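This is the structure, below, for whatever I ask next.
Only one protein chain is missing from this complex, and each of the others stays in its spot.
What follows is chain A.
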Amino acid sequence: MKRDIPVTFLFAIALAHAAGFATAATPIEVPNTMAERVKPCVVCHGLEEKTGRGNYYPRIAGKPEGYLFNQLRNFRDGRRYYRPMALLLENLTDQYLLEMAVYFSTLEQPYPPPERVALLPAKTKLAQKLVNEGDPARNIPACTECHGQELMGTAPFVPGLLGLPRVYMIAQFGAWKSGGLMRGQTEDCMSEIAKQLTAEETSAIAAWLASQPVPRNSGPAAGLSAGMAERCAGIVHGGARR
């Protein structure tokens, strides 16, 4: 992996003068780092309190790199719809998106405190059952089978489920279900599972997940079991779902 060496660029201003542009001040110093290059992302995916913005922006730091890379390409190429990101990424190549994905996957960022959600005991039970056991009758595996025992994701393509805003998760389920513009058209194993869940189930799951604390010193699990890898072949092998 490439390491960024902080260097500062200082440009001669003579040229600007030659061209008739009087720039009195010294150019600002810009660190030659990936952190500096992804500043545009951090306005939305950063740390600061997101109150008043619908608390909608998903966390990306520490997510598996393959997953992040796939999502970035999906946004740029219109397979997942969110216009501000599509516009931001439109001039960027796969190689640069991969660099961004690698950067965010290795970024350590404290998690927000769990959301405080009042959940009826029956709903809690419903959520926990699906998360830990799934529903074999409907061919729904436990969420943990793919998202890791700790729900912190599985490298390199399956994202973690903790530390995500509740409304964000509900929106994702909605998108998979309606097969609409946002996420429905991606051929991933997740969409089949999401389509089978009822609205009651998804709202219970989202509320429960959002209210769970994130385990300390935890990261994505190592790999999927053969069965789950098979089920997610489109992502695991395609990687590039072109």
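By our rule, contacts are C-beta pairs under 8 Å (C-beta built on N, C-alpha and C of every residue); 3 or more make two chains touch, one makes a residue touch a chain; residues count from 1.
Going forward, contacts and distances are computed from a predicted model.
Among the names given as "Amino acid ABC transporter permease", "Cytochrome c, mono-and diheme variants", "NADH:ubiquinone oxidoreductase 30kDa subunit domain-containing protein" or "(2Fe-2S)-binding protein", UniProt records the absent chain under the name "Cytochrome c, mono-and diheme variants". Which of A:65, A:99 or A:188 touches the hidden chain is settled by the complete complex: it is A:99. Considering A:83, A:116 or A:138, the position touching the chain not shown turns out to be A:83 (whole complex). Residues touching the missing chain, restricted to chain A, are 9, 11, 13, 15-16, 18-30, 36-44, 53, 73, 76-79, 83-84, 87-93, 95-96, 99, 242 (touch as defined at the top).
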